[in-house]
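Of the protein chains in this complex, one is absent; all others appear in place.
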Amino acid sequence: MTTTALPGFADAVHDAQGSFRKLLEAMAHPGRIVTVPGPRAVPQGLDPATASLLLTLCDGETPVWLDAAAEAVAGWLAFHTGAPVASATGVAAFAVALAPLQMPALDGFDWGTDEVPEASTTLIVQVKALADDAGWTLRGPGIATQARLSVAGLSQNWCTDRRAMQAAFPRGVDVVFTCGHRVAALPRTTIMES
Amino acid sequence: MNAMTEPVAEDGYNFAFLDEQTKRMIRRAILKAVAIPGHQIPFGSREMPLSYGWGTGGIQVTAAVIGRDDTLKVIDQGADDTTNAVSIRGFFRRMTGVATTERTDQATIVQTRHRIPETRLAEGQVIVYQVPIPEPLRWLEPRETETCKMHGLAEYGAMHVKLYEDIVRYGRIETAYDYPVMVNGRYLMRPSPIPKFDNPKMDRMPALQLFGAGREKRIYAVPPYTSVKSLDFEDHPFEVERWEHCCALCGSNDSFLDEIVVDDSGNRAFVCSDTDYCGERRAQGHQGAGMPAGYGQAAADGAAPGRKGD
């Protein structure tokens, strides 16, 4: 079976809705780890959650930037969503990084403008491990007091850049981490303490 | 299977009326709205089978969010039985088949016009507000191009000046509903035309708050536990409406009361605007002083539109 011929969601309407609702929960509660329904099969290299989010969010109106490790899924993505591949990080609605350590610097993506901050890129970063009992201490909208999130395989620079980005609000990028069937979000409002 | 072929509901429409492409577009806007609390996201609002101004923004947001497992409550003026609430609830029942409820604590999604329920909303619930005019600066500056810049620069001095002029002129801020709020210390936002009585409920609310303006094509949001402050001044702190009465039905002295003209000579009674809250209190044994004698007998069977010749 070729990559493109792999089946998508078992139920395009309700799986997309279920996946979106979980992502919305994650985005509304930064740091919280949620589980999303996966498609019936995933192309090699993609975790079910990554594939699920792409099927849920992308279409012909959303250019998607793929890192080198994700390039092989371009055909699958185009077949199932019609999303064009973005030639550069700065023009992508979504960016998919399967190799977080090699990820371009955060300021290489579109942060939007002060007037149109929603024009920013949303990053989907697939990681080796996610945990909510260690790691960064998070505060901000969506968090009652504080939350924890530990993400494996990010560079120290990435964390420094992410903290620096906080000063640019409302400009910035929202980040969604995926791991297996699990998802956690780090919208631009979230303050990473340590 | 190609993602473009969707299962179709029995009556020829997709689940929740909107096509999947439209839902994706709205869902992306909602995610951005949650990530930038209080900021209005333009979206490709569709022409719905209900009139603009009658809740098309809220309906589109609800349609993009709702799933088979949800339980939906729809209120207008706090009541589940007002005609437009009945109509919108009927639309979703027909287009999704989901369970509906009048109980605030049993709903997963509450779509509302003009009120926030008295029963405190909990984490995991979503409240969807129908918004007529999303732009808080609109009465001060009609031009979109200008208000965009003002939000970009967080240049909200004009609103403070306007409120202060009220104080100078009337001795108080005369805005009674749709009272402007500051979200997360950054964006000035319209809470939709809820009475200012409801404003404090928005602050650090555990539920997710989504706002849809269909005609004006904007979506915005307040995530859970987010600061929502009504604008005020040190010497004129924000205050909410108070009544000298209790609810005539349930005796509540802390809910928003509707003033009902009970007879032709203009006598009034005061009852809870939130019909579920009032009913629940009465079920628990709370009682008010009662409606005036004779009131409601003709209204009790008022469901017929009252046609000529009857």
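Each chain carries a letter (A and B) given by its place in the written order, and its residues are counted from 1.
Criterion: a contact is a pair of C-beta atoms (placed from the backbone, for glycine too) under 8 Å apart; a residue touches a chain by one contact, two chains touch by 3 or more.
Following the convention adopted for this analysis, contacts and distances are computed from a predicted model.
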(request) Select, from "Beta-ACP synthase", "Urease accessory protein UreF", "Carbon-phosphorus lyase complex subunit PhnI" or "(2Fe-2S)-binding protein", the UniProt-recorded name of the complex's unshown chain. (result) "Carbon-phosphorus lyase complex subunit PhnI"
(request) Please work out which displayed chains the absent chain touches and list them by label. (result) B
(message) So one chain is hidden, and I want to know which residue out of B:Pro193, B:Gly251 or B:Gly279 touches that hidden chain in the complete assembly.
(response) B:Pro193
(request) Would you mind spotting which of B:Gly58, B:Gly78 or B:Pro224 touches the chain that isn't drawn? (result) B:Gly78
(request) Tell me where the left-out chain touches subunit B, residue by residue. (result) 13, 17, 19, 42-49, 51-54, 56, 76-78, 81-84, 86-87, 90, 113-115, 132, 142-145, 170-172, 174, 176-178, 193-197, 215, 217-218, 241-243, 256-264, 273, 296, 298-299, 302-305, 307
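As a convention for this text, only the chains that are shown with their structure count from here on.
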(message) Need the CA-centroid distance for the pair subunit A / subunit B, whole Å please.
(response) 31
(message) For a test of understanding, state which residues of subunit B touch subunit A in their complex under the given definition.
(response) 1-7, 14-15, 20-21, 23-25, 27-37, 39, 41, 64-68, 148-149, 151-153, 184, 186-187, 206, 208, 222-227
(request) Would you pull the subunit A residues touching subunit B in the complex into a rising list? (result) 7-9, 11-14, 16-18, 20-21, 23-24, 27-29, 55-59, 61-62, 79-82, 93, 113-118, 120, 122, 140-144, 169-170, 174, 187-189
